[in-house]
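In this view, the complex is presented without one of its protein chains, the others remaining in place.
The first chain written gets the first letter, and so on, giving A and B; residue counts start at 1 in each chain.
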Amino acid sequence: MTIAWKGEELAAAIEAFAPDAVIQHNDTDVWVSPASLLDVAAGLRDRPEFRFDLLSSISAVDYIGHYELVYHLTSLPRNMKAVVKVRCGEGRSDPEVPSVTAVWRGADLQEREAWDLMGIRFPGHPNHKRIMLWEGFPGHPLRKDFVTYSQSVIEPEQAHTE
Amino acid sequence: MDVFLDNSLFRNIYCNLASASENCAARGYENALLPDGLQWLAFTLTGVAIIALIVNGVLTGVLGFIWFERRTLARMQNRVGPNRWGPFGMLTPVADAIKTMFKEDISPSDADRFLYNLAPILMVVPLLVVFAVIPFGIGTFVADINVGILFILAVTTMSGLAIVMGAWSSGNRISIFSGLRAVALLISYEIPMALSILGVIMLSGSLALGKIVEAQNVPFILVQPMGFLVFFLASLAEMNRTPFDLTEAESELAAGYLNDYSSMKFGLFFLAEFMAALAGAAVITTLFLSGWRGWEPVPSHFWFFIKMGGVLFLIVWIRSTWPRLRIDQMLAFAWKGLFELTLVNLVLAAILIAIWPEPTTLQLWIMAAINWPVFFAALWLVAKVMGVKPHRVERPARASLYPVAVDEPAPAGEVSER
Partner (left out) sequence: MSRAAPRQDNLHADMTLKTEPITINIGPQHPSTHGVFRMRVTFDGEVVVDVEPVFGYLHRGSEKLAEERTYTQIVTLTDRMDYVASMTNNQSYILSVEKLAGIEPSPRGVWLRMIAAELQRIASHLVAIGFLIQDLGAWGTPLIYAMREREKILDLFEMLCGARITNSYLRPGGVFMDAPDEFWPALDALLDELPARIDELDDLLTNNEIIVARTVNVAVIDPATMVNASITGPMLRAGGVDWDLRHRDPYDYYERVKFDRPLHTASDNNARYWVRLQEMRESIKIVYQCIEQIEPGPVRPAEVPFLVRPPVGDAYGIVEAPKGELGFYLVSDGGISPYRCHVRAPSLINLTLLREMLVGGMVADMFVSFGSIDINMGEVDR
């Protein structure tokens, strides 16, 4: 059975090798600062108490005030999992998080997806291009302020009935 | 004139038109349809009639073969196959042909127009010409030229050229792959193909197909098993059939050289592909399955087409079961496998011919008895040297190669092993 790290313990363990990296934590998750993400990632992968060698997923969430990246990590050798979150783009300014592709190659396509659909930049990514949509697509569709076609256009029949 | 009149097909048509000529009268023909003095017209009409007969006969044969292949493949794959047009769907190829003719004819703007238009014609014509020298029955052939087998080898080489022309001229990069593969195959498989026939030629002492058939008191497939195997495989490669269908590899190159062809130009290529199978089967029947020879009173043509049908079934059967080889494996197969087999075959045949220069039926049986053990021994050796052993599949792991959950006891269930 995979053991999930408690947020409190994980925060303490991260603090042990990367001081000032942890911003806050709750029961399950730990928030780290974008600046220290690379150090934390390398430590989580290599240190014997973690060995999180498999980056399960990177999810980007738009919380209107800020963006959040959620890293779901799995450790095959120790059969453990943990959740690390990174807050970025406070006040909807240009969100930017260092790329973890150097630590986990599995981040490659997922970070491109986060850039394409959520508009979060990943400096250091080897192939920083859009993935699902074409270059020049206006905006990033998964953002909450993205106006979809159906929201922007009133169909003639609809206008008539209204 | 006598040369033409020796040919029964020509004689039957010509002499019924113009029996008044002295050549025909000498052969006992009467009741001329045309008045005397119009022999030139009779000669021309006969030529046109024979060409029409061959072309239409082959086209009908192709339509039949398309239907046969589709139905057979379908049965082997638990499907029904075409069954809508005509009895048992036999008119489906006709409907396909009509549809193909009415398609829009598109040429790519980058195409080299002259070569692009020439390629399909160059593909079809040589295959039609092959049928001219094949004896379909007793005295039923268009021309029994005395270098018939060399003629066939020379003429079929043109199809490789046509593929390269079509591939290059359509200006498509995927097509060019197909053209390059066609050249590689052509160079590799012509050699074992030509060498494998030498045994047959030595046994029969002639290059003429008629003589070769007459010499087969014992079908040469029994006397020359190695020659048959190599010739069959090499002709599969020549006609681009599975497992050697690299030029048209559907799952790799979409349709290879056919990518940019449409309408009847595509139709001609398509036709040529099936015609090649027919021609290959006809040549194999003639060289190794004793051609039109059979037992009375069933007519000789019937025997020929029965044997040809058997070869065609084998071709379809192989297509439905085998995957495709890679280009390097295929060239290695030609040079390391087939080439050696033909050499063994050639040496053995030469020794046997030196012992019995003009073999009787009994001596042919003795040759067969010697050839078969050597055939299996050679096959075993070649397979040993270049074959892929099934056991090369490595044993599956019994434990994880990467550390997984080192702290905890193994979960329920076992790592399965074979």
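Please note the rule applied: a contact is a pair of C-beta atoms (placed from the backbone, for glycine too) under 8 Å apart; a residue touches a chain by one contact, two chains touch by 3 or more.
Keep in mind the model is a prediction, meaning the values are calculated, not measured.
Every shown chain that the unseen chain touches in the whole complex is listed here: A, B.
The omitted chain makes contact with just one of the residues B:245, B:260 or B:273: B:245.
Considering B:79, B:99, B:113 or B:336, the position touching the chain not shown turns out to be B:79 (whole complex). Of the listed residues B:87, B:297, B:323 or B:373, the one in contact with the hidden chain in the full complex is B:323.
Although one chain is not shown, part of subunit A still touches it, namely residues 1-2, 53-57, 59-62, 70, 72, 76, 79, 81, 83, 104-110, 113, 117, 131-134, 141-142, 146, 148. Taking the complete complex into account, residues 73, 76-79, 173-174, 176-177, 180, 242-243, 245-246, 249-254, 319-329, 387-388, 390, 392-402, 404-405, 411-416 of subunit B touch the chain not shown.
Note that in this section only the chains that are shown with their structure count from here on.
For subunit A in complex with subunit B, the touching residues are 76-79.
Against subunit A, the residues of subunit B that register as touching in their complex are 402-408.
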